[in-house]
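The structure appears below as structure tokens.
All protein chains of the complex are present and in place, except for one that has been dropped.
The chains carry the letters A and B, assigned in the order they are written, with residues numbered from 1 in each.
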Amino acid sequence: MTMKPTTRGFLFLAFVLAVLPLALPNGYYYDLAIRMAINASIAVGLNLLIGYTGQISLGHAGFFGIGAYASAILTSRYGLPSGLALIIGAVATAVLAFAVARPILKLKGHYLAMATLGLGIILSMVIINETELTGGPDGMPVDAFSLFGMQIVGEQAWYVVVALILLLVTRAALNLIDAPAGRALQAIHGAEIAARVAGVDTTSFKVRVFVLSAVVASVMGSITAHYVGFLTPGVAGFFHSIELVTMVVLGGMASVFGSILGAVVLTLLPQLLSAFEGWETVVFGLILMLTMIFLPRGILPTLRLKFAGRAA
Amino acid sequence: MLSELLQFLFSGLTVGAMYALAAVGFSLIYSASGVINFAQGEFIMLGGMSAALLVQAGVPLPMAIALAVLVAAAAGLIVEKLAIEPAGNSEVVTLVIITIGASLTLRGLAEVFLGKGNHALPAFSGEDPLVIFGATLMPQSLWVMGVTIVVVLALALFFGRTALGKAVLATSCNKLAAQLVGINTRFILLLAFGLSAALGAVGGILVAPMTYTSYDVGIMMGLKGFVAATLGGLGSGVGAIVGGLLLGIVEAMTAGYISSAYKDAMPFVLILLILFFLPQGLFGKKTTDRV
Partner (left out) sequence: MNKRTFIQFTLAAAACAALGTAAAADPIRIGAVLSVTGPAAYLGDPELKTLQMYVETLNKSGGVLGRPLELVHYDDGSESGKANGFAKRLIENDKVDLIIGGTTSGATMAIAPLVERAQVPFISLAGAVVIVEPTKKWMFKTPHTDRMAAERVFDDMKKAGLTKIALLSENSGFGQSGRKEAQAVAAKYGITLVADETYGPKDTDMTAQLTKIKGVPGVQAVFVFGLGQGPAVVTKNFAQLGIKLPLYQSHGVASDEYIRLAGAAAEGVRLPSPALPVAAKLPATDPQKKVVSDYAKLFAERWKAEPSTFGGYAYDGLMLAADAMGRAGSTDKAKVRDALEATTNFVATSGAFNMSASDHMGLSLSAFRMLEIRNGDWTLLN
């Protein structure tokens, strides 16, 4: 029985996540793995938007921020249970994303980018200025995540949680792409007008994907808040949004596993670059440029083409 | 009351003229290539920083300004040649990431070689403010606004009257057609980057006496320039100027009459509203896509 390549990839991912702990010697490496998994989940969600529907979002960190601060404020200031706070954050994000999706998605190209950028910055500014609620620029602490009386504390417990979430998100994304909805998505990216002519309700799809990717970001924001235990407004900022987009583009747009790879690379890079005292920014910029020049489709798709070419 | 309103207006126009010059650079490159150049802010920074450091080293001001503009223009040419050209016909998102990489590289190099401190340029015509109906205006502001007007006129002449200018417009309309009529589109793109970088540098130099300059001024200036360019309609020179001035005035009025805390958010609220009703920005051309 031959497996579909995506199923093979999914099983490979599950295998890697399962055996990775054997190679992690201490809490620091677990921490890295957890951050990679969190970023990967967000990247997969964002990729559905950027890679498959061709819509760009320069304000996704804003949604991350909503989830993060909702969890932080509702649990630490109002004593709500963590699970409930997370859900409230996700619902709030969904509502906001739905409300702005239709007007924003009518825009094209750079105007769309501008609108998402604006949204992200407005969210970021609200978080910075509402000091009473959010602790302002110096941030606020977040209680640990508790579920049914048990607290999730420590790197190993969190690793299991985020690894499971990543598998869930990846499975959902792969299913979406293979299903008729997914083909509709790809049609939209390819030639939207043709898709509309063929009867695909492009706007409805775009809205749904926008909301979905926003909710994923929000949930991961909540998770990050509880895991790190401390939040600052930077998590909703412009730079974080750019980082997320870079993960998707670097790893390979329209490639679920590419996004995961992009997240891994971009999370790892600052750690490796710390050896380049003072030159981190320059080296990072050069790596970005060189990668996009020589691997314009992103790392995974370009490599896939190369190997496919050889096999053929 | 009037003097307060006037003061806010002057503040808005001064800052707005800065944004306008930044926006023109964005629009120019977008016109010629469809690329949003996130490194535009760094060209502005290079202009101001180079001029400031040259003056500190003893070079007379006019010479320092000329050299600084050349340095920035050179940086623009290098970025186009080494980063944009090799990318060929990649997708727009790819090109955007490349320009982000270029911006990081330029900023990082400035951080390492030019230091992390703040620097000032001497004001061109002194520091005594002019008083107009109870509101004050710095002479440097007049320089900024005056040069912006000259730049706008010069660009209008360039695009409307010279063959080279028309070639740039042709390239932006349809690259293939332009090539077919014999226009060297590679050179046009190089020119666009060099010119945008030079314009950005001029902006950075003009405002440095008032706002100081450091290795990271590019981030904010670049962002605001992008916002102003989009507000006015990408690809439109007039739009860039109007967008910049509007952005500056909205910020100043928000700070003055509503809340200084949200003055940075208000322009974006405005932009979202404008874009919802005018999807091409204020002056953008209505585009038709070939299917």
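Everything below uses one rule, namely that a contact is a pair of C-beta atoms (placed from the backbone, for glycine too) under 8 Å apart; a residue touches a chain by one contact, two chains touch by 3 or more.
For clarity, every value in this text was computed on a predicted model and none was experimentally measured.
The chain that is not drawn here is touched, among residues B:20, B:210 or B:271, by B:210. Not every partner is drawn; the one left out touches subunit B at residues 4, 7-8, 10-12, 14-15, 18, 111, 115-118, 120, 127, 129, 136, 138, 207, 210-212, 214, 216-217, 219-220, 251-253, 255-256, 260-261, 263-264.
Mapped onto subunit A, the interface with the missing chain covers residues 26-29, 31-32, 35, 128-129, 131, 136-139, 141, 224, 228-230, 232, 234-235, 270-271, 274, 277-278, 280-281.
Basically, only the chains that are shown with their structure count from here on.
For the pair subunit A and subunit B, the distance between mean C-alpha positions equals 31 Å. Only residues 50, 56, 100, 103-104, 106-111, 113-115, 117-119, 121-122, 125-126, 129, 191, 193-194, 238, 242, 245-246, 249-250, 253, 278-289, 292-293, 296-297 of subunit A touch subunit B when the two sit together in their complex. Taken together, the subunit B residues at the contact with subunit A in this complex read 30, 36, 83, 86-88, 90-95, 97-98, 100-109, 111-112, 223, 226-227, 230, 234, 261-262, 264-265, 268-269, 271-272, 275-276, 279-281, 287, 289, 291.
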